[in-house]
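Data first, discussion second: the structure below is written as structure tokens.
For this view, one protein chain was removed and the others were kept in their places.
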Amino acid sequence: MPAQRIPRKNDPASVRARQQALGLDGEATAIDLEPWTRAAETVTGVAVIPVSIAQLDVSLGEYELSDEGDVVEVGRANEEVAVPLAHTEGGLTASMQRGARAAATIRTVVLADRITRASCFVCGSVAEAVELARWVEAEVDPMRKWLAAAPLPELSTRAKLREVKTHVVGPMCHVLWRWTTGDAVGPNMMTRNAYALNMGYVMERAPVKPQRAILEANMGGDKKPSHEYFRSGHGKTVIAEATLTDEAIRRVLRCEPDDLLELAWAGTHGAVASGMQSVAFTPASAVAAVFAATGQDLGMVGTSSMAHGVGRRVDGGLNVSIRFPGLEVGTVGGGTTLPYAREWLELIGCAGGGRVYRFAQIVAAAALALEISASAAMATAGSENFFRAHHERGGLR
Amino acid sequence: MPAQRIPRKNDPASVRARQQALGLDGEATAIDLEPWTRAAETVTGVAVIPVSIAQLDVSLGEYELSDEGDVVEVGRANEEVAVPLAHTEGGLTASMQRGARAAATIRTVVLADRITRASCFVCGSVAEAVELARWVEAEVDPMRKWLAAAPLPELSTRAKLREVKTHVVGPMCHVLWRWTTGDAVGPNMMTRNAYALNMGYVMERAPVKPQRAILEANMGGDKKPSHEYFRSGHGKTVIAEATLTDEAIRRVLRCEPDDLLELAWAGTHGAVASGMQSVAFTPASAVAAVFAATGQDLGMVGTSSMAHGVGRRVDGGLNVSIRFPGLEVGTVGGGTTLPYAREWLELIGCAGGGRVYRFAQIVAAAALALEISASAAMATAGSENFFRAHHERGGLR
Amino acid sequence: MPAQRIPRKNDPASVRARQQALGLDGEATAIDLEPWTRAAETVTGVAVIPVSIAQLDVSLGEYELSDEGDVVEVGRANEEVAVPLAHTEGGLTASMQRGARAAATIRTVVLADRITRASCFVCGSVAEAVELARWVEAEVDPMRKWLAAAPLPELSTRAKLREVKTHVVGPMCHVLWRWTTGDAVGPNMMTRNAYALNMGYVMERAPVKPQRAILEANMGGDKKPSHEYFRSGHGKTVIAEATLTDEAIRRVLRCEPDDLLELAWAGTHGAVASGMQSVAFTPASAVAAVFAATGQDLGMVGTSSMAHGVGRRVDGGLNVSIRFPGLEVGTVGGGTTLPYAREWLELIGCAGGGRVYRFAQIVAAAALALEISASAAMATAGSENFFRAHHERGGLR
Partner (left out) sequence: MPAQRIPRKNDPASVRARQQALGLDGEATAIDLEPWTRAAETVTGVAVIPVSIAQLDVSLGEYELSDEGDVVEVGRANEEVAVPLAHTEGGLTASMQRGARAAATIRTVVLADRITRASCFVCGSVAEAVELARWVEAEVDPMRKWLAAAPLPELSTRAKLREVKTHVVGPMCHVLWRWTTGDAVGPNMMTRNAYALNMGYVMERAPVKPQRAILEANMGGDKKPSHEYFRSGHGKTVIAEATLTDEAIRRVLRCEPDDLLELAWAGTHGAVASGMQSVAFTPASAVAAVFAATGQDLGMVGTSSMAHGVGRRVDGGLNVSIRFPGLEVGTVGGGTTLPYAREWLELIGCAGGGRVYRFAQIVAAAALALEISASAAMATAGSENFFRAHHERGGLR
């Protein structure tokens, strides 16, 4: 079927021609597209998602990155945050708000910060791949210096090489370059630096010349969940925790502590039985809603939602928590600089440099609040509540 | 910080009061929120994401659901589709377009349609759980009749119970209720029906009374990737395939067929080494972009992006394909009825009933187009291209 | 180093020549090898493993296979079984005995019986593979008849084709032939039948001729643990359960019920964190010991040990259980007919036909007994016991 090829450029005339060719004349193309013409190719209109607000009491840590690349807590303060949530799932915001009320204060902690570009060098044999791996591991310091000194304008100085992990299997020497990338998520900056290392350092200097360098060969968890991602992290590793009093469980969540413990027990075993790597309740709903409001990469919703939720009886209540091995979040670069997203980031004090650990914690806290309430809705007595709640609110779906 | 509690309602005065309390006075709150006041609670503003367009040549199957719940192909036609992509990742749309050009026509097929609510009945012993499981498996027909006849207004007649899978472990009898839900994704309708079955049928009539019914206990893959999801599906199971000619690989993708095969080989082994359940290249980027434009549930980006990509040498080129075990997509209900989303669905002929298999195929085709180009960008010679491409286009990140 | 090639045959002269060439003149070659000369090639000596005995009270089901291939319980009786355990791990037998004492009676149930040969047909495209899959699924009945009627002496009539599962990914049509194999484990009989189906039926009659048939392509779990194995079984699916009274936990296991529950909780979460598909404590130790005594295939210890253990508070004690998705056991064929192995099978009433479900249950019961005791040894107070026990008994390692 010979269809017409629409113009691809983002100048006003091309945009208009494109809209006409496609017969688009409604709301989606009525807004001025100028602010986004550099964000993507062939921009033709917009999608609009409503943003609702949940208020959370949080105890946020203040963090700095040490010279060695460790995340160090240097302060902590309680505050209330109004979290923006872009979604159209009836009940979600109310449920998160209910969870926040049950939790009282949610305490968050950042454990680590690393992002990985997983390259692969194909060698002539296992023996050569092993030799290469040993050389690469010993060469990290010189590589750092080379990166710092290399007169390549495309290299990023913000992406800092922290460690290297190698994994030889067959004649492949997989190399996980592990970086910190400041307040940006950093895939592109580490890609540029990893490419430079692969082509300008390894392929040039290795004692055994690989047959081939592949920039990304899947060992690091780039946009696909994996056990390596779950275990070793990719982005910011954050845990959020809260203590639910028995009284709050009954009054706010309208169930019994045992209902939640039973659900945690059955749900964990159900997860094991089904081969679930990420054992929690519905972290993706919260992660997606905050990501969509704040200009994060929605292609990273799945990976960033990998989580491990845990509940435990303590005196007078339950300790509940959720661990995110890798929240791929940024407060600079990418979609965060664009209209709307910027405004929502500003609402929570997370626009611009020096805010990324704060932002990661807010995402984790929001997810924990939703976990608490959604779990309660699925527990026995809660099942009834859940059913009624969804019905009464007339959720759209 | 003792913060004020904002009003929660969605009437105009409450919305305005909320915006003022939060100090929001920019673009994000300038738009009329009325269309979304029923979509979520505490709606306060909007997020706006630019939508770009990639044109794909596709061979789409036409499908009907048989009485037994099988997806039957009743027709097939080639057409060109202009796919809306909501994202801010510089290079993504151009890359998908390049992949589409290399692929010429992408052929898609729908294999199956099922969505699961995974309940759990906690019994007094393994013996009781086994007895319950056998009873539940034998009771599917009466359950279907009961659902059809039950005078409960909240039950959905569109969610049809197709099979039941049980899994006993410990004193738990996990029950996977498997449904078709028409053109809606259907989580809420199957939740209501599953709840009714649990409480109104199983708990009332089972020969062994369970101690507890849990509506969802993680065995089905609800918003969390799992091997069960990857193997048995959740939503529409779709494969998209294309044949890349050697000439197209060289001219359009600027690499050699062997570059792509080597990447597929190393990337698959890297995935195995890292414990990746979903082995493909970057399906989530495409899935997220189409989902965000068309009002799909962004919390399902991770699960719906589970995929298995395969490449293979054939005469004169490469056969490439991607299998999605479960695209959780809808063309009615949820965010699909809302402004903007509706318009983008209409652009691709996917708004309203009878369109969901069409839509699922378009998502899969778009993802394959991006896989092709992004893979090429990561292959050896391609690495260079990728690097240069990202640099030249000045991607935002 | 040019070494001499030893004779390969199993006649007495060749055996002797081989022993001399290798300088073997100790105990390992002092025993008459005649009984084993048909069991393996190049038989040269023997390995001897001590067999110890644990006594278990068990409630064993009596089972028959229905015409449809379902395992049906037709009776149940309590008895005491003296289980033979071939191993050299100091403490193992005593620990299993302690667990049996704590458990009082262990109740076992067989849920299913299937073993799989996972073939693969490589087609020219996804479209062809899909067509093939649909044809194969519709052809199961004729295939059964063809197998029954085929005048091929090598076909097994004991291996009965029960179902077929197909899985299309790329141009591959994976086909899981699922069989019952009577009282034998059955890999060879189903291999012969699957080979005949592949070559004599599918490759001859399929509407789309595959390019290649591969007899085994890894989807079924043949000697490698997998989620498919864990979920769908391979061999006999068996659960063993027991109720530990609080009194028995304290007196026999010398710990508190909470110690065991805490271990179960932390151990399950540790398993999740480490990506463990098989979540139990030490089932492989028990499975290996029974297998080695009774002539089972030791290469199947890993797969047969896949297990899911669960503990739960009940009135006055704990309900504990272990689920084996696939015990690959036989009471006829293979090593079971050989000296020593036969004698140990006879001890437990499991030598010969009609005993395989009995045997599978005894393996599961033995494993549960060990789980109970070994868990207790690892729980807090138990840690101390474990340490002391190992030390006092002067385990060899």
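In this document, chain identifiers A, B and C correspond to the written order of the chains, with residue numbering beginning at 1 in each.
The rule we apply is simple: a residue touches a chain if its C-beta (ideal position, glycine included) is under 8 Å from a C-beta of that chain, and two chains touch if they have at least 3 such contacts.
Predicted model only: the values in this text are computed from it and were never measured.
Student: Taking the full complex into account, find the residue in A:Ala17, A:Val169 or A:Leu261 that is in contact with the omitted chain.
Tutor: Missing-chain contact among the listed residues: A:Val169.
Student: Considering the whole complex, which of C:Arg18, C:Arg178, C:Arg254 or C:Arg312 touches the chain not shown?
Tutor: Residue touching the absent chain, from the options given: C:Arg18.
Student: Among A:Gly23, A:Gly124 or A:Gly353, single out the residue that touches the unshown chain.
Tutor: If we include the chain that is not displayed, A:Gly124 is the one touching it.
Student: For chain A, which residues touch the unseen chain?
Tutor: 107, 109, 111, 124-127, 130, 167-172, 227-228, 231, 239, 241, 243, 275, 308, 310-312, 314, 319, 321, 323
Student: Mind pulling the chain B residues that touch the left-out chain?
Tutor: 227, 230-231, 265, 268-269, 271-275, 277, 279, 308, 310, 312
Keep in mind that, in the parts below, only the chains that are shown with their structure count from here on.
Student: What residues in chain A touch two or more of the other chains?
Tutor: Expected reply: 227, 230, 268-269, 271, 273-275, 277, 279.
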